[in-house]
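The complex is shown incomplete by one protein chain, all other protein chains being positioned as in the whole.
After this line comes chain A, so read on.
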Amino acid sequence: MDETASVPVKGNGPALAPETMKRAYKDMLLVRRFEEKAGQLYGMGLIGGFCHLYIGQEAVVVGLGLHMKQGDKSITSYRDHGQMLVAGMTPRGVMAELTGREGGYSRGKGGSMHMFSREKEFYGGHGIVGAQVALGTGLAFANKYRGTDEVAIVYFGEGASSQGQVFESFNLAALHKLPCVYVIENNRYGMGTSIERASASKDLSRNGAAWNIPGRKVDGMDVLAVHQAAQEAIAHCRAGKGPYLLEMETYRYRGHSMSDPAKYRARDEVEEMRRTRDPIETLKAEMAKWGIDPAEMKSIDDDVKAVIADAVDYAKTCPEPDPSELWTDILVEG
């Protein structure tokens, strides 16, 4: 088989163990509810500036997260809330950063687009489109330099996939056989520009072909398909075989950020996706098929709701950073 050929993974890959399905369901729901709340808090003026929601794309990060282990690193763009929650960062800390409070992951100095966790090996949160791809390649470089079998998961949009540094990174990663899973989240639009108008590449999963980076196009609306592809990609990287490219065909339901005129796509297109491809509904159906009790799902719903409500309370009541914070963290002392 031509390793670089794109093999669309059908949505009916091997089902996950029920416990894993429940975990995936819970994580996707956590991201969904978190983002809905973030949108609402934005409307209430509690969150300012740019705020990019992940709603619709949940299956991507959750499916990959199923195969990450302690020490694996991840990095993404400004559309980062989902990545952080799945990395194990607390909804409280993320939401409080969104509201610019001292209890936020960056103590209010980063905001929606810039959060990090050394502990959870989450490396941001980057506002420059494509920058995280070179940085993420460096995370993989560090794994290899230290001689571990840890991998780096590097998320970027299909818009970012046109950046020169993405191709520079592919070359570096292939040259050095770096354990780097590049995940293109192809949600079809970069702000208002559709992929057709932005890229002459008709199959982004082959964008690494010149460097023999194996690539796969994946139904990113189906967490089972993502799981299957992630398993293969991550195993490839852990085995020291070099980088791997996954193109996730996904969709964002909301605007690019909170100020999106939405003139570039028909409302029907969004509605159609929501109705027929929603990742959470799709998994729910699968879970029902495997006999998971709806009451259990309901109790997951309730748990998630409570976690989010708690995060919102915290983010609303947590104090703003002290003015002295202006001058800290500019340089490491010593």
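We take it that a residue touches a chain if its C-beta (ideal position, glycine included) is under 8 Å from a C-beta of that chain, and two chains touch if they have at least 3 such contacts; residues count from 1.
In the analysis below, contacts and distances are computed from a predicted model.
Q: If you look up the hidden chain in UniProt, what protein name do you find among "Ubiquinone/menaquinone biosynthesis C-methyltransferase UbiE", "ABC transporter ATP-binding protein", "Ferrous iron transport protein B" or "Pyruvate dehydrogenase E1 component subunit beta"?
A: Choosing among "Ubiquinone/menaquinone biosynthesis C-methyltransferase UbiE", "ABC transporter ATP-binding protein", "Ferrous iron transport protein B" or "Pyruvate dehydrogenase E1 component subunit beta", the correct UniProt name is "Pyruvate dehydrogenase E1 component subunit beta".
Q: Considering the complete complex, identify which of A:91, A:110, A:159 or A:214 is in touch with the unshown chain.
A: A:110
Q: Please pick, from A:124, A:243 or A:279, the residue that touches the omitted chain in the full complex.
A: Only one of A:124, A:243 or A:279 touches the chain omitted from view, namely A:124.
Q: Considering the entire assembly, which residues of chain A contact the chain that has been omitted?
A: 36, 39-40, 42-46, 48-50, 73, 75, 104-110, 114-118, 123-128, 131, 133-139, 141-142, 145, 164-165, 168-169, 171-172, 175, 255, 258-263, 316, 320, 323-324, 326-334
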